[in-house]
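Selected chains from the complex are presented in situ; the others are not included.
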Amino acid sequence: MQLGRVIGRVWASVKNPGLTGQRLLIVQPVKADLSPTGKSIVCTDCTGAGAGEIIYWVRGREASFPFTPADVASDATIVGIVDEINTGKKKDPS
Amino acid sequence: MQLGRVIGRVWASVKNPGLTGQRLLIVQPVKADLSPTGKSIVCTDCTGAGAGEIIYWVRGREASFPFTPADVASDATIVGIVDEINTGKKKDPS
Amino acid sequence: MQLGRVIGRVWASVKNPGLTGQRLLIVQPVKADLSPTGKSIVCTDCTGAGAGEIIYWVRGREASFPFTPADVASDATIVGIVDEINTGKKKDPS
């Protein structure tokens, strides 16, 4: 999975039927320190993430797992909203 | 999924039978602000996208989903034509 | 799919049985204007492509589709030989 920030949304009226009813969010990948890295991608979402939130997403074949048994033609899906990231530079709550 | 702009088309008479009858479009990946990024790819299409249109495509195993049950040997398929992109810099219609 | 030019061939006597009898071609990825980009890869072939030809290939799971039902352990297969590329800079024959 990769970390990212939701930075926008895409609207499309002509699309594959498997994507009907799916929100499409634009995600900017971020590093562990939340600085942006690499190019933005378009993700489906199974968490209800909103603009500005830090999330992580899966790509590839696994991106359609959350929608099983529907055949959603997605290769990138947000699967979690991040509460906290700990990289040893902050106090570890665990 | 990734955003891109249709910039051309490829013709091939010798090809895998699974690709017969499929239009092959050349897509230039673009960022959320529609500036080009990275190298162009060749996509199959299930939307009827035309030259100059902004689209998004899936790659990998999902790229053959829209053609099920046909076994189309494609790893990149256009699955939507973009109406509008909102990244917080324009008014949010939602 | 990505565009490429066939630039060579690989011989291997010790290999996975699933690759026996498969020609292995070295492909240099090219942009839509046919200039080289990125590093060369080794592809199986289902088209009979020869040295110097412009082709497109699929990667990933789809690369084994053309050989079904054989289990060819390939992640990159040439699936078409390009006749013409049109990117709006030449007259559009369509």
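Chains: A, B and C, in written order; residue numbering restarts at 1 for each.
FYI, a residue touches a chain if its C-beta (ideal position, glycine included) is under 8 Å from a C-beta of that chain, and two chains touch if they have at least 3 such contacts.
Keep in mind the model is a prediction, meaning the values are calculated, not measured.
Whole-complex copy count, one sequence throughout, 3 copies displayed: 5.
Convention: only the chains that are shown with their structure count from here on.
If you average the CA atoms of chain A and of chain B, the two centres end up 20 Å from each other.
Taking each chain's centre as the average of its CA atoms, chain A and chain C sit 32 Å apart. Contact of a single residue of chain B with at least two other chains is seen at positions 60-61, 63. Residues 7-16, 18-19, 24, 26, 28, 39-44, 51, 60-61, 63-64, 71, 73-76 of chain B are the ones that touch chain C when the two sit in their complex.
The touching residues of chain C, counted against chain B in their complex, run 1-3, 29, 31-32, 37-38, 46-48, 56, 58-63, 65-66, 68, 77, 79-88, 92, 94.
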